[in-house]
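Omission of a single protein chain aside, the complex is shown with its protein chains in their original locations.
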Amino acid sequence: MNPVRRQRLLLILLLLAGVGLATTLALFALKENINHYFSPNQMTSGEAPIGQRIRGGGIVVPGSLERNPDDLTVTFKMETGGTEVEVVYTGILPDLFREGQGIVGTGKLDKNRRFIADELLAKHDENYMPPEVQDAIDKAHNAS
Amino acid sequence: MYFQDITSVLHMDGHGIYVWSTYGISLLIVAYNVLAPLRQKKQVIGQIKRQIINEKQVQSEKNTAVKQ
Partner (left out) sequence: MNWTFFHKLGSPKWFYDISGRWLPWLATISALLMATGLTWGLLFAPPDYLQGNSYRIIFLHVPTAFLASAVYVMMACAGAVTLIWRVKLADVALKCMAPVGASFCLLALITGAIWGKPTWGTWWVWDARLTSVLILLFLYIGVIALRGAIRSTTTAAKACAVLSIVGVVNIPIIKFSVQWWNTLHQGATLKLTEKPAMAPEMLWPLLISILAFYLFFTAVLLLRMRTEILNRERRTQWVQQRLGG
């Protein structure tokens, strides 16, 4: 390769490496702020701060949903890896709120490590299938 | 077809407005991507052709001037 062009190529690669490095460092520095996301494990273990606005999520534990008959408050449990956290939420649940599906909330932990959420969003995974296929899977699952 | 009639196609079990607005907006952006370049092409070709005609005219004027 022509030496002038090789030099330009090297300069570009150097530029790219420099920007990549700067970005990586910036992202690591911001990681705490970007993530601000706590799993049920971290909420119960004390890693997550109390009284501070945080984000957290987990899978809705089947059978844990309870509705308050007087207002729109609901309580349910969310879990990952077996650790459960109780969530209290006042408002309309997202359309895709389902037992066994993911949920992401923003709110604060109270003194008893209950997550008082003021915003709840349904999280779904990357699987797409028609209802019949899901039914077939459920049947097979129940049969086993 | 999955849907039974035109009403259910539009309604999509309550999600119709979301689905159809995305398809509508996409159509607009696809149309823009077709029409804008075509318009620009017409513009540029028009410009160049006018320039060629102009220069031919100037050239022929020069020729008649020389003859005289």
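Per-chain numbering from 1; labels A and B assigned in written order.
The criterion applied here is as follows: a contact is a pair of C-beta atoms (placed from the backbone, for glycine too) under 8 Å apart; a residue touches a chain by one contact, two chains touch by 3 or more.
Fair warning: this is a prediction, and the values are worked out from it, not measured in the lab.
J.: Using the document's definition of touch, tell me which of A:L9, A:A29 or A:L72 contacts the absent chain.
T.: Residue touching the absent chain, from the options given: A:L9.
J.: Tell me, which residues in chain A touch the chain that this view leaves out?
T.: 5, 8-9, 12, 15-16, 19-20, 23, 27, 34-35, 37, 57, 94-96, 98, 101, 104, 120-135
J.: Need a quick check: the contact residues on chain B for the chain that isn't drawn.
T.: Residues touching the hidden chain, for chain B, are 1-3, 9, 12-16, 18-19, 21-23, 25-26, 29-30, 32-34, 36-38, 40-41, 44-45, 47-49, 51-52, 56.
Everything that follows uses one rule, which is that only the chains that are shown with their structure count from here on.
J.: Which whole number of Å gives the spacing of the CA centres of chain A and chain B?
T.: Going by mean C-alpha positions, chain A sits 44 Å from chain B.
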